[in-house]
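Read the structure below first, then the notes.
Apart from one protein chain that is not included, each protein chain of the complex appears where it belongs.
Every chain is named by a letter (A and B) in the order it is written, and numbering of its residues begins at 1.
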Amino acid sequence: MAVPPSTYPRRLLPLFLGLFQAALLLFFALFVTYDKSSAQVEDTSLVANQVYSTFPFFQDIQVMLVVGLGLLLTFLPRYGFSSLTHNFLLLNFSMQWALVLQGLLHHFHRGQIHLDLHKLLISEFAAVTVLISVGAILGRASPCQLLVMATCEIPIYLASEWVIVTCLGVLDVGGTITIHIFSCYFGLGVSKALFRTTQQPPHPKETPTPSSDLMSLVGTLILWVFWPSFVAVLCQPGDAQHRAILNTLLAMSASAITTVVVSSLLERDGKLSPGHLQNGSLAGGVAIGVVADMAVPPVAALALGSLSAVLCVLGFRFLTPLLGRKLTLHDQCGIHNLHGLPGILGAAASVVAVLAAAGLAVAVGASLLAGLLTGAALRLPCLARPPERLCFDDSLYFKIQDQAGSAGPDSSAEEGALALKEQV
Amino acid sequence: MAVPPSTYPRRLLPLFLGLFQAALLLFFALFVTYDKSSAQVEDTSLVANQVYSTFPFFQDIQVMLVVGLGLLLTFLPRYGFSSLTHNFLLLNFSMQWALVLQGLLHHFHRGQIHLDLHKLLISEFAAVTVLISVGAILGRASPCQLLVMATCEIPIYLASEWVIVTCLGVLDVGGTITIHIFSCYFGLGVSKALFRTTQQPPHPKETPTPSSDLMSLVGTLILWVFWPSFVAVLCQPGDAQHRAILNTLLAMSASAITTVVVSSLLERDGKLSPGHLQNGSLAGGVAIGVVADMAVPPVAALALGSLSAVLCVLGFRFLTPLLGRKLTLHDQCGIHNLHGLPGILGAAASVVAVLAAAGLAVAVGASLLAGLLTGAALRLPCLARPPERLCFDDSLYFKIQDQAGSAGPDSSAEEGALALKEQV
Partner (left out) sequence: MAVPPSTYPRRLLPLFLGLFQAALLLFFALFVTYDKSSAQVEDTSLVANQVYSTFPFFQDIQVMLVVGLGLLLTFLPRYGFSSLTHNFLLLNFSMQWALVLQGLLHHFHRGQIHLDLHKLLISEFAAVTVLISVGAILGRASPCQLLVMATCEIPIYLASEWVIVTCLGVLDVGGTITIHIFSCYFGLGVSKALFRTTQQPPHPKETPTPSSDLMSLVGTLILWVFWPSFVAVLCQPGDAQHRAILNTLLAMSASAITTVVVSSLLERDGKLSPGHLQNGSLAGGVAIGVVADMAVPPVAALALGSLSAVLCVLGFRFLTPLLGRKLTLHDQCGIHNLHGLPGILGAAASVVAVLAAAGLAVAVGASLLAGLLTGAALRLPCLARPPERLCFDDSLYFKIQDQAGSAGPDSSAEEGALALKEQV
């Protein structure tokens, strides 16, 4: 396995995380407590009701982020463990970091922060932005770089969300603008600044295998099933929430079918591309968020779902290669196609077009700029950017058994090929 | 890969789906709206309650159909992508098509159809019949054939369900007769008419691998866990729903254990067959549907679960080969064993035996006839029935990477074997 990278940056990960966890413990010990609602009898049932109406949605969203999104990212055949684990680690880290920041910003009364399920949910939404942005540089960044990125992105997201929702008054219950568009352009900014003008060459470990593509599709299906919970959880209970669920179901159903249509049309022999299916089926859920709870007619949800799937698949086919060639913009998972284009479509469709446009400008502008700056910071040599040869390779971060000699024939063959390549 | 099949039928899929989606948009634009219940204050909480009591069940059923059933069908090792995707596509297509038909038939008042979650759920139930029937011809039919089949099956199901439930007054809350028996014999009819008298030879790609069998078993377990939601969702809230949940849990638990007993007894050396486990464990859920919410004693649920598992495993061992030899009836997934036999058992066990018998006659007779006619229609050459050599092969419908040269050793070996076969 040639010379291993120096061990110093490897110590950076536990050091960084360990210090963060210690600081979090200190912060919680000093400032965080649970609601004392049991003191007031009438509040108890209210709190209980809030828990029971939120908790099932919360669990659905946890399944989406931990299992669904994790599996979706395992399309890189030799990077499955890293994809799942980094996604899981970043979710927990970002959620805790958002909890601290939000507590300080919004909920700090009388020296105490009162924790409840709703605040955890809001922090989880903040963490989603990190998980999306990471898609742009998946496999080419070290865990330390990803953690620094999360550290930067969470406060910028909170500021951006505050400007868009509180200052501009944009209604965006499903996070189309505040989450999807923001995280997409932040991620692209990071990618641009991190890789500069060097176009990333195709990597031998980048190509999915049938079995890794299948796992990834299972992830898509899990996301697809639970997406209505993600869009509807923050709606007003009752009619608005009912509408949000129905609109999301319709949009996603239309996306699924339209993706098959467009993907099949784009390939000369009418076959379907796994990548299109994995992403296009979800595009409707991204686009519908901004109008999900509004009194739009059902046909609008269907149309939005169809159109966003068209945009997403076209984006994969034409825009991503173009951006790669012209702007040397690297987008590993195609987040611009799944989160950027459908998000902009959804924002454009919003009936509060003027405000949404202003919100859109904030989301795109601020996130892109912040992403560029963050990406530049990730170039710090101490953050251990993986060497090109070991990108997309679990063995850089995990004790993988098949290195130890008990390898199956194909992995050893590939190792051999790599060794050969190094000699040349 | 030798001469590709002509590209013309490949264009049929996007054309068919695209036109359907456009027509759906038009239909929704003209006729579909949401409930305007927010006008009446007292209704709001009712609607909300209905949503909150239905939505968790609805999500469970979505998980079953999209993830559980999808994975169950991936036992064909080189057809996993197609199984998952065709199942997903057919669910969405059939659900939309059922929504249109049901809207026209039942809910068309004052020129408008009022959409709500309950109507989506009913349409989803209709779509289940298609997903089950497809099991009989999985891997040997093109997507276009499957879509035509869905187009035919949905209206016939709606008519059959109307006759059985509304006209005959059969109580069948879990869909034992209306869904499982109907879709089983419809699927067998399609298979019979499609393949006529030619017995399908064993196909080299039909044999599961350990890893594809494992994925399929995971699908079974997901279906097993959420099955009570499927049976109970349409019950009267309260005691009846509680009973339906308990009866289903008991029946499925008995099925699981009995399947191990019978499978182990049937093999000379006492080993278990993965196929028996994947299907027998679910047989109790099929059988219990028709009596789930009735005041039957718990022992009846256990007995029904055990017996249906016995029937299912015996069916796999003896009946399927017999039907294949004597009637040249091809049943790829063994839907007759999982849905037909346990369904008939459940119907027979129904305390409303007279009515159920009449319902049974409708379900078996109508579905078999309709299936035969539909299967005959699928023989139209333009529907692109896959050539025998490419049955059970993802590469016919998907851009599979391992064709491109980066194949692992075993796939290239198999390609080589195929190439050899062609030369001969």
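One rule holds for everything that comes next: contacts are C-beta pairs under 8 Å (C-beta built on N, C-alpha and C of every residue); 3 or more make two chains touch, one makes a residue touch a chain.
Values in this document were obtained by computation on a predicted structure and should not be read as measured data.
Which residue among B:23, B:105 or B:299 touches the omitted chain?
B:299
Of B:21, B:102, B:241 or B:374, which sits in contact with the chain we cannot see?
That would be B:241, which touches the missing chain.
Residue-wise, where is chain A in contact with the chain that is not depicted?
Within chain A, the residues that touch the unshown chain are 4, 7, 10-11, 13-14, 17-18, 20-21, 24-25, 28-29, 32-34, 37-38, 44-45, 47-48, 51-52, 55-56, 59, 62-63, 66-67, 70-71, 74, 78, 80-81, 84-85, 88-89, 92-93, 95-96, 115-117, 120, 211, 215, 394, 396-402, 404, 406, 408-411.
Can you name the residues of chain B that touch the chain not displayed here?
Residue positions of chain B that touch the missing chain: 53, 56, 60, 204, 207-211, 213-214, 217-218, 221-222, 224-226, 228-229, 237-239, 241-243, 245-246, 249, 253-254, 256-258, 260-262, 264-265, 267-274, 277, 281, 295, 297-299, 302-303, 306, 409-410, 413.
Methods note: only the chains that are shown with their structure count from here on.
Centroid from C-alpha atoms only, then distance chain A to chain B, rounded to Å. What do you get?
Chain centres of chain A and chain B, defined by C-alpha means, are spaced 33 Å apart.
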